[in-house]
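Sharing a structure below in structure tokens format, with a few things to ask.
In this view, the complex is presented without one of its protein chains, the others remaining in place.
Moving on to subunit A:
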Amino acid sequence: MTTTSTETAVMPGAVAPPAPQTKRRRGVRKDRAGYLFLLPWFIGMLFTIVPFFASLYLAFTDYNLLNAPKWIGLENFADMFSDPVLLKSLKVTFVYTFVSVPLSLAAALGVAMILNRGIRGLPWYRAVFYLPSLLGASVAVVLLWRYVFGFDGIVNAFLGWFGIDAISWTSDPDYALTTLIILHIWTFGSPMVIFLAGLRQIPVMYYEAAAVDGASKWRRFRSITLPLLSPIIFFNLIQSLIASFQTFTQGFVMNNGGGGPANSTLFYNLYLYQQGFGQFNMGYASAMAWTLLVIIAVFTAITFFTAKYWVNYDS
């Protein structure tokens, strides 16, 4: 914390005398402002860096929280292959990610395009659509969701009008994950805001020129919007993938800390948590965390690799 005070104390002093400066000095000053903005991140990093490397060490140990960790080499990692619950949690996480990420990005892009048509009260709509993404992973909203999708909830009442039998959205193992995927899609606001910013950067003249040439709406979307937006789509895709692999709160709250009906919403991170804090297998949990890092890194790398075939940076 001392770093903060000295840094901020120096800054006003450095700014105050508006003396002519050399190019080099200005460079330093510019950098300093950058570092100042980074400061909160650095401070946060100090608190994560120790646990970060501690967990790497623990991943190779048998550690039950009460006795000293015992080095066991790769045993934790080997055990993971024969753990059916872990494989189940991987499956849950993969299904969740690969269904909800594309759908939520599509929803985000769709709404962003509607909002981009210059409707009145845009800031208001933007805020309204953005709001769920701030709340989506929060405990309150998941609890609310539990009631909306409850057996006597609004959704079943609505389906009832069409003569559809009530569904146990949260307690039927066949539906519980679907309910959480819908919750995820509903929180499309944060990629939407980024899409909206990207859409506004596409020069209108491209569309005008295309319209003059007789291009249909679909054609304009496919040949102008998508290519010019592809870096943004790429960014949102990576962000959503990473966040989705790490899903925890939704599963935890929806089922009071359990894995849901028949473990149907046992996310990888939730199982990791159960292992570490519930079963006292902190070494195993650490190994799981690092494995997840590798899994995410692999999928991120694959996405980066494919980027050169579909991401267009010539603007």
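Keep in mind that, in the parts below, contacts are C-beta pairs under 8 Å (C-beta built on N, C-alpha and C of every residue); 3 or more make two chains touch, one makes a residue touch a chain; residues count from 1.
What we mean here is this: contacts and distances are computed from a predicted model.
J.: According to its UniProt entry, is the unseen chain "Sugar ABC transporter substrate-binding protein", "Putative D,D-dipeptide transport system permease protein DdpC", "Cytochrome C oxidase subunit III" or "Acetolactate synthase"?
T.: For the chain not displayed, UniProt's protein name is "Sugar ABC transporter substrate-binding protein".
J.: Out of A:33, A:54 or A:164, which touches the unshown chain?
T.: Residue touching the absent chain, from the options given: A:54.
J.: Looking at the full complex, which residue from A:110, A:160, A:203 or A:278 touches the chain that isn't shown here?
T.: If we include the chain that is not displayed, A:278 is the one touching it.
J.: With the missing chain put back, one of A:74, A:144, A:211 or A:297 would touch it. Which one?
T.: From the options A:74, A:144, A:211 or A:297, the contact with the absent chain belongs to A:297.
J.: Residues on subunit A that touch the omitted chain in the whole complex?
T.: Contact residues on subunit A toward the absent chain are 48, 51-52, 54-56, 58, 64-67, 146, 150-151, 167-168, 170-174, 231, 234-235, 238-239, 242-243, 246, 248, 254-259, 261-263, 269, 272-274, 276-280, 282, 285-286, 288-290, 292-293, 296-297, 300-301, 304, 308, 311, 313, 315.
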